[in-house]
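Written out below as structure tokens is the structure these notes cover.
Excluded from the complex is one protein chain; the other protein chains are retained at their positions.
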Amino acid sequence: MQTARVDFGGVIKEINLAYTPEARIGDYVLVHVGFAISVLDADEAGRIFKHLEELGVLEQEA
Amino acid sequence: MTEFSLSCPAPFGEGETVKLAHGGGGRAMARLLETLIRPGFGDAALALQHDGAVFDIDGPVAFTTDSYVVKPLFFPGGDIGTLAINGTVNDLLMCGARPLYLSVGFILEEGLPLATLARVVASMRDAALAAGVKLATGDTKVVDRGKADGLFVNTAGIGHVIAPEPIAPDQVRAGDTVILSGDIGRHGVAVMAAREGFGFESAIASDCAPLTGPVLEMLEAGIAPHCLRDLTRGGLASATVEIAEAAGVAVALDEAAIPVSEAVASACEVLGFDPLHVANEGRFVAFVAPEDAEKTLQILRSHPVSANAALIGEVRAAPAGQVSCRGRLGVARVVDMLSGEQLPRIC
Partner (left out) sequence: MKFRDEYRDPEAASRLAAAIARTVTRDWTLMEICGGQTHAILRYGIDELLPARVSLIHGPGCPVCVTPVEYIDKAIAIALTPGAVLCSFGDMLRVPGSREDLFAAKAKGGDVRIVYSPLDALAIARTEPARQVVFFAVGFETTAPANAMAAFRAKQEGLKNFSMLVSHVLVPPAMEALLAAPGNRVQGFLAAGHVCTIMGTREYEPIAVHHRVPIVVTGFEPLDILEGVYLCVKQLEEGRAEVENQYSRSVRAEGNVAAQRIMREVFEITPRRWRGIGDIAASGFGLSEAYRDFDAERRFGAVAHDGMENNECIAGLVLRGEKKPPECPAFGTRCTPEHPLGVTMVSSEGACAAYHRYRGARG
């Protein structure tokens, strides 16, 4: 059973990777009760900020 | 882990443990005192052979006591010994007093390794020397196996009050500034990390330390704080709520101004704790008149133990007894003490 050391910003816990077999060192994961349940998608993570830019433009126009 | 060294060769064999006889008041106890405890305390203790200590003190005296039952006994940044000295020293400082003498009461569990006791004694010696206090008197008792979780300590302390004005919640006024001496939450997280069952590694060490430097300098500079409170169990939340309720005032805090280290913030997220409720052992809040705020911050920041001091809020007249905190998004929320324990046996 694959586990990994996951850094929660200075706190390190051993987490089970059974549900994220694609995870690699350096990836960011969502963790719940000791299991990584998804690998965060960096491109998608940026989407909200692009959306905010669009909204900011709309705000200026309004 | 504190490096342990006695000032004389180890007076006990490897694997030797505390026996009931060590608390019996007879030869076994005398031997424990003469070969382990007294030499262990060394220069930090008065060389008395009597039931109590007698002093002359000019002026008002501050007096405090606290018992220490922390589990585990040793944790990153300290142990039950350092807590026992610094906790009582800090309580005296919060009364506006220069700490002078401490008493030490040990309750030892039968079966406690003597090496462990020696380590704690050495820590207490080092802490007392660093805080500038002397151990004046003490007591040792032993209880049956299973009745004390290794070791419990009580310390009581007396100090000479040097504050220019009374220090108490009823001195707090609307308009006072709230100054916090440093970042919060280290002690609680460090103890949790050292407990089995939490299963996490962290580099966080307890902030256990004496606050002598900054507090005495503040008082000697003529600053008259209206109230001082060291943050222990219950964290910043408990300290401010207790003062707000006792003083009948409101306290408004600003979350962005409250220093929390990245590591502590992350640990709290993982464990589901609010840093405002996490224990500290080397931090205090000062309620000072606004005209004294600048100077107080300057003095605090010049000492390592309070280098991150910050102005975190202000006192208002109403609503009485309520502490609120303006969050990151600009919305205020109520801060209350925790109902039960966030974590037992933290100090």
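Going in written order, the chains are labelled A and B, and every chain counts its residues from 1.
FYI, a residue touches a chain if its C-beta (ideal position, glycine included) is under 8 Å from a C-beta of that chain, and two chains touch if they have at least 3 such contacts.
Fair warning: this is a prediction, and the values are worked out from it, not measured in the lab.
Interface with the hidden chain, as seen from chain A, comprises residues 1, 8-9, 16, 18-21, 28, 30, 32-35, 37-38, 40-42, 44-45, 47-49, 51-52, 55-56, 58-59, 62. In the full complex, chain B touches the omitted chain through residues 197-199, 262, 266, 269, 272, 322, 327-334, 336, 339-340.
Definition applied: only the chains that are shown with their structure count from here on.
In whole angstrom, the spacing between the mean C-alpha positions of chain A and chain B is 39.
The part of chain B that touches chain A in the complex is made up of residues 193, 199-204, 261-267, 269-270. Note for the complex: chain A touches chain B at residues 8-14.
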